[in-house]
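Here it is, the structure in full.
Missing here is one protein chain; the remaining ones are kept as they sit in the complex.
Here is chain A:
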Amino acid sequence: MAEDLTLLRDGLIRMLEAYGYEVVAAVDNGPDLLHALLDQRPDVAVVDVRLPPTHTDEGLRAALAARAEIPGLPVLVLSQYVERLYARELLADGNGGIGYLLKDRVSDIGEFIDNVNRVAAGGTALDPTVVSKLLHQHQLGDLTPREREVLAHMAQGRSNAAIGSALFITEKAVAKHTNSIFAKLGLQSSDDDNRRVLAVLRYLDN
(Lines give C-alpha, C1' and ligand atoms only; values in the text may rest on other atoms or scores of the structure.)
Protein backbone atom coordinates (compact mmCIF):
# COMPACT_ATOMS: atom_id res chain seq x y z
CA MET A 1 0.00 0.00 0.00
CA ALA A 2 1.55 3.29 -1.09
CA GLU A 3 -0.26 6.47 -0.11
CA ASP A 4 1.24 9.56 1.48
CA LEU A 5 -1.91 10.88 3.13
CA THR A 6 -2.08 9.03 6.45
CA LEU A 7 -5.82 9.33 6.75
CA LEU A 8 -6.45 7.76 3.37
CA ARG A 9 -3.77 5.13 3.81
CA ASP A 10 -5.21 3.96 7.12
CA GLY A 11 -8.71 3.94 5.67
CA LEU A 12 -7.63 1.84 2.68
CA ILE A 13 -5.70 -0.58 4.89
CA ARG A 14 -8.71 -0.98 7.15
CA MET A 15 -10.94 -1.63 4.14
CA LEU A 16 -8.59 -4.19 2.58
CA GLU A 17 -8.09 -5.99 5.90
CA ALA A 18 -11.84 -6.13 6.39
CA TYR A 19 -12.02 -7.99 3.09
CA GLY A 20 -9.40 -10.55 4.01
CA TYR A 21 -6.23 -8.91 2.68
CA GLU A 22 -3.09 -8.79 4.74
CA VAL A 23 -1.10 -5.58 4.22
CA VAL A 24 2.58 -6.55 4.20
CA ALA A 25 3.96 -3.06 3.64
CA ALA A 26 2.55 0.45 3.91
CA VAL A 27 4.82 3.14 2.49
CA ASP A 28 4.46 6.85 1.80
CA ASN A 29 7.05 7.58 -0.89
CA GLY A 30 8.33 6.41 -4.27
CA PRO A 31 11.74 4.90 -3.39
CA ASP A 32 10.27 2.93 -0.45
CA LEU A 33 7.50 1.72 -2.72
CA LEU A 34 9.96 0.35 -5.27
CA HIS A 35 11.90 -1.45 -2.54
CA ALA A 36 8.73 -2.88 -1.02
CA LEU A 37 7.46 -4.08 -4.40
CA LEU A 38 10.74 -5.81 -5.26
CA ASP A 39 11.32 -7.26 -1.77
CA GLN A 40 7.80 -8.36 -0.88
CA ARG A 41 6.47 -9.26 -4.33
CA PRO A 42 2.92 -8.74 -3.06
CA ASP A 43 -0.12 -10.44 -4.58
CA VAL A 44 -1.36 -6.97 -5.40
CA ALA A 45 -0.14 -3.41 -4.74
CA VAL A 46 -2.45 -0.43 -4.28
CA VAL A 47 -0.48 2.66 -5.27
CA ASP A 48 -1.19 6.40 -5.33
CA VAL A 49 0.22 8.08 -8.46
CA ARG A 50 1.41 11.19 -6.68
CA LEU A 51 3.96 10.46 -3.96
CA PRO A 52 6.90 12.19 -2.28
CA PRO A 53 9.68 13.14 -2.79
CA THR A 54 8.77 14.79 -6.09
CA HIS A 55 4.99 14.84 -5.65
CA THR A 56 4.61 14.15 -9.35
CA ASP A 57 4.02 10.69 -10.82
CA GLU A 58 6.46 8.94 -8.48
CA GLY A 59 4.02 6.08 -7.73
CA LEU A 60 3.41 5.37 -11.41
CA ARG A 61 7.14 5.31 -12.14
CA ALA A 62 7.84 2.97 -9.24
CA ALA A 63 5.07 0.64 -10.42
CA LEU A 64 6.46 0.62 -13.97
CA ALA A 65 10.01 0.04 -12.73
CA ALA A 66 8.90 -2.86 -10.52
CA ARG A 67 6.93 -4.42 -13.35
CA ALA A 68 9.98 -4.19 -15.58
CA GLU A 69 11.81 -6.37 -13.01
CA ILE A 70 8.88 -8.64 -12.16
CA PRO A 71 6.66 -8.93 -15.26
CA GLY A 72 2.96 -8.96 -14.47
CA LEU A 73 3.34 -7.87 -10.83
CA PRO A 74 -0.25 -6.81 -10.08
CA VAL A 75 -0.56 -3.09 -9.37
CA LEU A 76 -3.71 -1.06 -8.86
CA VAL A 77 -2.90 2.62 -9.39
CA LEU A 78 -5.13 5.23 -7.77
CA SER A 79 -5.15 8.88 -8.74
CA GLN A 80 -7.07 12.11 -8.25
CA TYR A 81 -7.32 12.32 -12.03
CA VAL A 82 -6.98 9.79 -14.83
CA GLU A 83 -5.00 10.29 -18.02
CA ARG A 84 -5.10 8.09 -21.07
CA LEU A 85 -1.38 8.65 -21.47
CA TYR A 86 -0.72 6.98 -18.12
CA ALA A 87 -3.22 4.18 -18.79
CA ARG A 88 -1.36 3.41 -21.97
CA GLU A 89 2.03 3.37 -20.22
CA LEU A 90 0.68 1.01 -17.57
CA LEU A 91 -0.81 -1.41 -20.10
CA ALA A 92 2.04 -1.16 -22.60
CA ASP A 93 3.79 -4.39 -21.56
CA GLY A 94 0.61 -6.36 -22.31
CA ASN A 95 1.03 -8.43 -19.16
CA GLY A 96 -2.21 -7.60 -17.40
CA GLY A 97 -2.52 -7.31 -13.65
CA ILE A 98 -3.08 -3.58 -13.99
CA GLY A 99 -5.67 -1.29 -12.51
CA TYR A 100 -5.98 2.44 -12.99
CA LEU A 101 -8.81 4.11 -11.08
CA LEU A 102 -9.89 7.46 -9.76
CA LYS A 103 -9.51 7.69 -6.01
CA ASP A 104 -13.22 8.48 -5.77
CA ARG A 105 -13.96 4.88 -6.71
CA VAL A 106 -13.03 3.73 -3.21
CA SER A 107 -16.38 5.12 -2.08
CA ASP A 108 -18.08 2.15 -3.71
CA ILE A 109 -16.44 -0.43 -1.51
CA GLY A 110 -17.88 -3.55 -3.10
CA GLU A 111 -16.89 -2.49 -6.59
CA PHE A 112 -13.47 -1.37 -5.39
CA ILE A 113 -12.72 -4.69 -3.74
CA ASP A 114 -13.89 -6.44 -6.94
CA ASN A 115 -11.36 -4.37 -8.83
CA VAL A 116 -8.57 -5.22 -6.38
CA ASN A 117 -9.43 -8.92 -6.66
CA ARG A 118 -9.48 -8.77 -10.43
CA VAL A 119 -6.12 -7.03 -10.67
CA ALA A 120 -4.64 -9.51 -8.18
CA ALA A 121 -5.87 -12.30 -10.46
CA GLY A 122 -4.00 -10.77 -13.42
CA GLY A 123 -6.94 -8.93 -14.98
CA THR A 124 -7.37 -5.23 -15.69
CA ALA A 125 -9.47 -2.51 -14.08
CA LEU A 126 -9.66 0.74 -15.99
CA ASP A 127 -11.58 3.71 -14.71
CA PRO A 128 -14.87 4.30 -16.55
CA THR A 129 -13.72 7.92 -17.08
CA VAL A 130 -10.85 6.81 -19.28
CA VAL A 131 -13.15 4.47 -21.09
CA SER A 132 -15.97 6.96 -21.60
CA LYS A 133 -13.53 9.52 -22.99
CA LEU A 134 -12.65 6.93 -25.58
CA LEU A 135 -16.26 6.10 -26.37
CA HIS A 136 -16.82 9.59 -27.76
CA GLN A 137 -13.94 9.21 -30.06
CA HIS A 138 -13.14 8.11 -33.47
CA GLN A 139 -12.68 5.08 -35.62
CA LEU A 140 -12.10 1.66 -34.16
CA GLY A 141 -12.05 -0.40 -37.28
CA ASP A 142 -15.54 -1.50 -38.22
CA LEU A 143 -16.81 -2.42 -34.79
CA THR A 144 -20.57 -2.36 -34.45
CA PRO A 145 -22.08 -0.14 -31.76
CA ARG A 146 -22.77 -3.24 -29.67
CA GLU A 147 -19.19 -4.40 -30.00
CA ARG A 148 -17.96 -0.97 -28.94
CA GLU A 149 -20.12 -1.24 -25.84
CA VAL A 150 -18.72 -4.66 -25.07
CA LEU A 151 -15.19 -3.39 -25.63
CA ALA A 152 -15.85 -0.45 -23.29
CA HIS A 153 -16.91 -2.82 -20.54
CA MET A 154 -14.00 -5.07 -21.32
CA ALA A 155 -11.66 -2.10 -21.00
CA GLN A 156 -12.95 -1.49 -17.51
CA GLY A 157 -11.88 -5.03 -16.82
CA ARG A 158 -15.25 -6.72 -16.55
CA SER A 159 -15.65 -10.44 -17.10
CA ASN A 160 -18.01 -11.78 -19.77
CA ALA A 161 -20.56 -12.64 -17.09
CA ALA A 162 -20.43 -9.10 -15.66
CA ILE A 163 -20.66 -7.55 -19.15
CA GLY A 164 -23.63 -9.78 -19.90
CA SER A 165 -25.55 -8.65 -16.86
CA ALA A 166 -24.67 -5.00 -17.49
CA LEU A 167 -25.93 -5.16 -21.09
CA PHE A 168 -28.80 -7.56 -20.35
CA ILE A 169 -27.49 -10.25 -22.72
CA THR A 170 -26.29 -13.78 -22.11
CA GLU A 171 -22.69 -14.59 -21.37
CA LYS A 172 -22.64 -16.61 -24.56
CA ALA A 173 -23.68 -13.58 -26.60
CA VAL A 174 -20.90 -11.57 -24.95
CA ALA A 175 -18.38 -14.24 -25.89
CA LYS A 176 -19.58 -14.03 -29.49
CA HIS A 177 -19.05 -10.26 -29.46
CA THR A 178 -15.60 -10.51 -27.87
CA ASN A 179 -14.47 -13.07 -30.44
CA SER A 180 -15.70 -10.80 -33.20
CA ILE A 181 -13.82 -7.87 -31.60
CA PHE A 182 -10.62 -9.90 -31.38
CA ALA A 183 -10.97 -10.89 -35.03
CA LYS A 184 -11.66 -7.36 -36.22
CA LEU A 185 -8.73 -5.98 -34.24
CA GLY A 186 -6.51 -8.71 -35.71
CA LEU A 187 -5.68 -10.39 -32.38
CA GLN A 188 -4.63 -14.00 -32.82
CA SER A 189 -6.23 -16.54 -30.56
CA SER A 190 -4.05 -17.07 -27.55
CA ASP A 191 -5.05 -17.18 -23.95
CA ASP A 192 -8.16 -15.12 -23.49
CA ASP A 193 -6.99 -12.82 -20.67
CA ASN A 194 -4.02 -11.69 -22.68
CA ARG A 195 -6.15 -10.96 -25.72
CA ARG A 196 -8.49 -8.90 -23.60
CA VAL A 197 -5.59 -6.73 -22.48
CA LEU A 198 -4.34 -6.37 -26.02
CA ALA A 199 -7.79 -5.38 -27.24
CA VAL A 200 -7.96 -2.69 -24.59
CA LEU A 201 -4.50 -1.55 -25.55
CA ARG A 202 -5.52 -1.30 -29.19
CA TYR A 203 -8.50 0.65 -27.99
CA LEU A 204 -6.34 3.07 -25.99
CA ASP A 205 -3.93 3.57 -28.86
CA ASN A 206 -6.62 4.65 -31.22
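Observations
One rule holds in what follows: a residue touches a chain if its C-beta (ideal position, glycine included) is under 8 Å from a C-beta of that chain, and two chains touch if they have at least 3 such contacts; residues count from 1.
Heads up, the rule we're going with is that contacts and distances are computed from a predicted model.
Missing chain, UniProt protein name, picked from "histidine kinase", "Chaperone modulator CbpM", "ABC transporter permease" or "Phosphonate transport system ATP-binding protein": "histidine kinase".
Checked against the full complex, the one of A:H35, A:R84 or A:R148 touching the unshown chain is A:R84. Among A:D57, A:D127 or A:E147, the one in contact with the hidden chain is A:D57. The chain not shown here touches chain A at positions 49-50, 56-57, 80-81, 83-86, 88, 102-104, 107-108, 133, 136-138.
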